[in-house]
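Here the complex is missing a single protein chain, while all its other protein chains stay put.
We just call them A, B and C in the order they show up, numbering each chain from 1.
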Amino acid sequence: MTHEILRPHFPWITLVALIVIVGIANPAFFSVSGFVILMADVIPLLIMAIGMTFAIYIGGIDLSIQQLANMVTVMTTVYLAQFGISVALLVVLVGGLFGIISGFVTTRLYVPSFVSTLAIGFIALSIAKWLSNQRALFMDATLRDAHFGWMFGNTMGVPHELVIGLLLAFFAWLLQTRTPFGRALKAVGSGELAAVASGIDVDRVKIFAFGLSGMFAAFAGLMFSVKLSGGDAQLANGFLLLAIVAVLVGGTPLTGGVGGIINTVIGTLIVMVIRAAMVYLEIDATQQQMIFGIVLIVAIALTIDRSKLRSVVK
Amino acid sequence: MIRDIIVKWAPLLVLVFLVLLFPIFEWLEDFRAGKDHIYLLDSRFFSVRNASRIAVAATPGLMVAIGVTFIIIMGSIDLSMEGSVSISAVIFAFAFLALGGTLLSWAWLAIPAAMLVGAGIGFVNGLVHVVFRIPSFMVSLAMGFVGTGLALVLTGGDRIRIEDEVFRSLLTVRWLNFPIMCYVALLALLVAWFIQSHTTLGRNFYAIGGGEELAQASGLNVARIRVLGFALAGVFFALGALMAVGRIGIAETATGNNFMFISIAAVVVGGTALWGGIGGIPNTLVGILIVYVITNGMVVIGLPSWLQDGVLGVLVITAVVLSTSRKSISFVK
Amino acid sequence: MYQLKAVDKHFPGVHALQAVDFEVQRGEIVGLVGENGAGKSTLMKVIYGAYQPDGGEIKIDGKRVRFQNPRQAMDHGIGMVFQEQSLIPNLTVMENIFLGFEKQFVTFGVVSWRAMATAARAQLAKVKLDIDPTTITSDLSFAQRQLVELVKVLTLEERIDGDLVILLDEPTSVLAEEEVKLLFQIVRGLTKRASFIFVSHRISEVLELSDRIYIMKDGAVVDVVHSNDADLDDIQHKMVGREINSEYYREHKQQAYNSNDVLVSFDNVGLQGSYRNISFDLHAGEVLCLVGTEGSGREAILRTVFGRDPCNAGRVKIKGEPVTAFSPMAGVRRGIGHVPRERKIEGIVNGMNVYENMTLAQIRKFARLGIMNVPAEKQLANEWIERLGIKTPSVAKDCGGLSGGNQQKVVLAKWRSSGSDILLLDHPTRGLDIGAKEDVYEMIREMSANGVGILLAADTLEEAIGLSHTIIVLKDGEIQKRFEYATGSKPSLYDLVHHMI
Partner (left out) sequence: MSFIKRFIEAETASRRNFLLAGAYGITGAAALRMFGPSPIMAMTYDEPTIAWSYRNRTNPYWNEIVSGGEAFVESLGKSKDDLTHLINEGSSEKSLADVKALLAKTDGKLALAIDTNDAPNARPVVEACVEAGAFVSTLWNKTDDLHPWDFGDNYVSHMSWSDEGPAEQTARILLDAMGGKGGVVHLGGIASNNPAIERLNGLKNALKDYPDVELLDAQPADWDTQKANQVMQGFITRYGDEITGVHCANDTIGYGVLEALRAEGMDVPIVTYDGNPQAVDLVAEGKILATVFTNPHWGGGITASLAYHAAVGHFKPSEEPAEHREFYGPTIFITPADAQEFKTNYLDNVPTYDWTDFWGPSNGQIMYK
């Protein structure tokens, strides 16, 4: 019985346990300022993972986010001079549009999201390559600071990017738990047929979920582009699997309807801690990937809430 | 009814369409340049030589896709292929060199050894999946990291060259214009098809994909079949590794790169449903050929490189749309 | 021959089986009845090996046995015919029949399809089913599948030397009348070889088929009766512990409907492959029941009204407005509520709690400035919990964990609270126990009195007769006959069946 009560709390217990373990092994890890920096750095990943959460929450997946972010880094860099700060609006809209196209292909053309988003991602990659002329581009520093300097400042020791990330997470959490859309999302994720039978426009909910995923991916790409002060067609590579891992390790299973934004925040922090632990515990470079995989299996085994999974685990 | 038949054969039709499409661009190009060009006959794309090139390029991917087909038929997914291929390739290469370095010595033992390694990774995959009740997506994704990581630890990042002429005859010796590796792949394909359609295990994959609880209630040992399925997939991943090494003569940590999305896309494009129970090995063959015909064709017709990814994306969606039976599914995620 | 002695089974917080004694003689057909939650399904699971009892013993021919899993039970000749949908749809018929027992057709690892087909044909002949064993199962009709299900269990005949015990779990629920007759005939014919345990909610059928009937209540066998000297009322009385009389369907509460207020109007409506030339009007306060066998088109008509299957002929008007765009969303906007047959899949959202389920069809009404007003939702849920007597520990309880009757009440509350005045009830009492059924009937009467138009596809003919103002009998997608009833002039079963078949 206690097991059942504890279950929903396993993700953050896992997180705390990890932090304690790493901290005991190397007390330098227990540093507030160090932790703040680590968290600030994981923000683009967090934002991507939040977007991905919407796709996974309805039982789908969005494999296009990395390529969308790539495309956005290029767009931001190319159009910064022309549009100034409104380039942010532009790229987020474009990201949303791509997400909506993915959603459309998935729901109306019956292509599983695993394939549709992969393919839409390829299209975004093509655009990124074309727009960047297959070059690495960099931003004009003064323009960047004039328009997006606010993104990366510090106020009383709190990095702005952390604030932005937490605000977006809060917004997403609000959307997921407190709005009609969030409620519909939950219905679609946990009982699609019942949602249809209740008159919910399931297709629209799904398309919107993919749209959100695209918008968050675009915002992450924007932040990343500003942070790195440039863009090219593979700048955001490496985000995809990590974002999926962050969502899963937070306890949102691929079957949908369970978990959510809070879980993803915790999942992202778990990924962050595991990764930082590699540095803090001085894990041999060649062994890091293997150890990452093993820790991942253990972490997922701990965090996943099997009672909410369908009786069949596929 | 007609719609059903079209859906069933759609992947093949798409393949035929693509094979006929690329020569049109070639014809157009020569026509513009004012050269004589008879459609298909003068096509460089539509030629035996190019068919063998596509076949050579596709064999490793085909093996990997066959492996994952079994898993997808069960309604699960296996994302460990990149790690499995890398570790199998690396262990094969080490064992091959350690045992004599030529196929005509005890080094041939490296081949079953590699397949055992693949089976082992798959076995662990399945075991963790079944015993800890973790969805296969997550287990296999993490196992993939472990596989690649292990390959890295073993090689320290070095590449291992396999120079043995006998082993490399897989690529260099041709029968009827096709290298031996194509025939080996064909043999593996037949074995896989045979397992799928003529053995209890293969049919049980379909049973699980069609309804796992029902299969369980019918007395099938679902857990055991799942674990066996993952192990079998691992064997084919290892075969993919052998083909990859045979093709370029190098085993390295990166040998497995890029197999994940290509193989799963190929399986789906071939008409096998991701939710299990539908499709099979012949579909996968068609699917992988579609993918490699597209990639080869795009280079052959001189499509700008930046455009190639996008065109691949559009064609993949088109192929899946055409081969999906809208009747049989109520919703898609 | 097969014997359970003082079998006990505990689950956390529940004593599911209490010292159950159960016995099946050779060649006997034993009925098993009881309300939902009486312990029938637990008992069945113990019998076919899915559960292991905590106490007591199982004996076959006097020998003590213990099964770890269904497979071991099968090896002792105990087979289970599942309710429905237990065949794997993407496999061929013969594969389904021999699933898990393919070994006999395997030589050197190769399955001989030809041998399997021959064997399958022989098996199918046992139930006089003449289909190609290589047919894909999903292409079969419900009735055919039910028979294949039986065939699958009958393969035990060849495999097992001893006697067979076959459990039939609600085998008639998807069958039409004449198919039920055929099934019973087959079962009787097989008693030479096997004993049967027949589980059904349809007590009349149990009476008809069985030799002896076990009646369960609250995890214990309360009585064993011989079908010759038992009657329906008696059995029902023992099951529920109270009288079932003519009040059952609340006929005295039936009021005349308002024939001026047409809610749904069908004018020569047709849908290719499902139904054609359907015309009727549904009025405010009317209970209109569509009667017919599986495939007669009644479900499809309900789906068309709700907006899920657009019709392709004729005109549909809802509240006087012609319907042009069909979709469930539009249906709900027009005030239509749908209580689907697959309650657990389409009715409630398993994983959402009581108040979330109740407001699902009216989410927007509970949003203020785009934010959900949860207190208002909970208040609504509490009101309806009280009004309908829904048994749930709290409004935040996951609906998936409620009993069937309470789930159904949540579904009804969902539509009524959102103000639906057209309700489509598709087998609303399916799988409910008698107490819960009565509650549903009560609600139907109440809604009817409040001017809600109800389109009903009933679970049984008795139910249809008891509840309806109007009955439309359908056969092969066409209207056969229309009956108008006032209280006291209800038709007989025969009148209806006559037109159905």
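What to note about this one:
The working rule: a residue touches a chain if its C-beta (ideal position, glycine included) is under 8 Å from a C-beta of that chain, and two chains touch if they have at least 3 such contacts.
It should be emphasised that the depicted structure is a prediction, and the values quoted were computed from it without experimental measurement.
Across the whole complex, the hidden chain's contacts among the shown chains comprise A, B. Touch with the chain omitted from the figure is made, among B:Lys35, B:Arg49 or B:Arg133, by B:Arg49.
In the complete complex, the residue from A:Thr53, A:Ser132, A:Gln176 or A:Thr303 that touches the missing chain is A:Ser132. Contact between chain B and the absent chain runs through residues 44-45, 47, 49-50, 53-54, 56-57, 152, 156-159, 161, 171-172, 179, 244, 247-250, 252-255, 257-258, 295-296, 298-302, 305-306.
In the full complex, the hidden chain is touched by chain A at residues 26, 28-29, 31, 33-35, 37-38, 41-42, 44-45, 73, 129, 132, 134-138, 141, 224-225, 227-239, 242, 272, 275-276, 278-280, 282, 284-286, 288-289.
Simple rule for what comes next: only the chains that are shown with their structure count from here on.
When every chain is reduced to the mean of its CA atoms, the largest separation from chain B belongs to C. Contact analysis places A-B first among chain pairs (by count of C-beta pairs in contact). The centroid of the Cα atoms in chain A and the matching centroid in chain B are 29 Å apart. Once the centre of each chain is set as its mean CA position, chain B and chain C turn out to be 45 Å apart.
Residue positions 193 of chain A are each in touch with at least two other chains.
The multi-chain contact residues of chain C, meaning those touching 2 or more other chains, do not exist; every residue touches at most one other chain. Within the complex formed with chain B, the chain A residues making contact are 58-60, 63, 105-107, 109-116, 118-123, 125-127, 129-130, 134, 192-193, 202, 206, 241, 244-245, 248, 253-256, 286-294, 296-297, 300-301, 304, 306, 309, 311-314.
For chain A in complex with chain C, the touching residues are 1, 174, 178-180, 182-184, 186-187, 189-191, 193-201, 257-258, 308.
By the touch criterion stated above, chain C contacts chain A in their complex at residues 12, 306, 308, 327-329, 331-333, 338, 340, 342, 345-352, 356, 359-361, 363-364, 366-367, 370-372, 374, 414.
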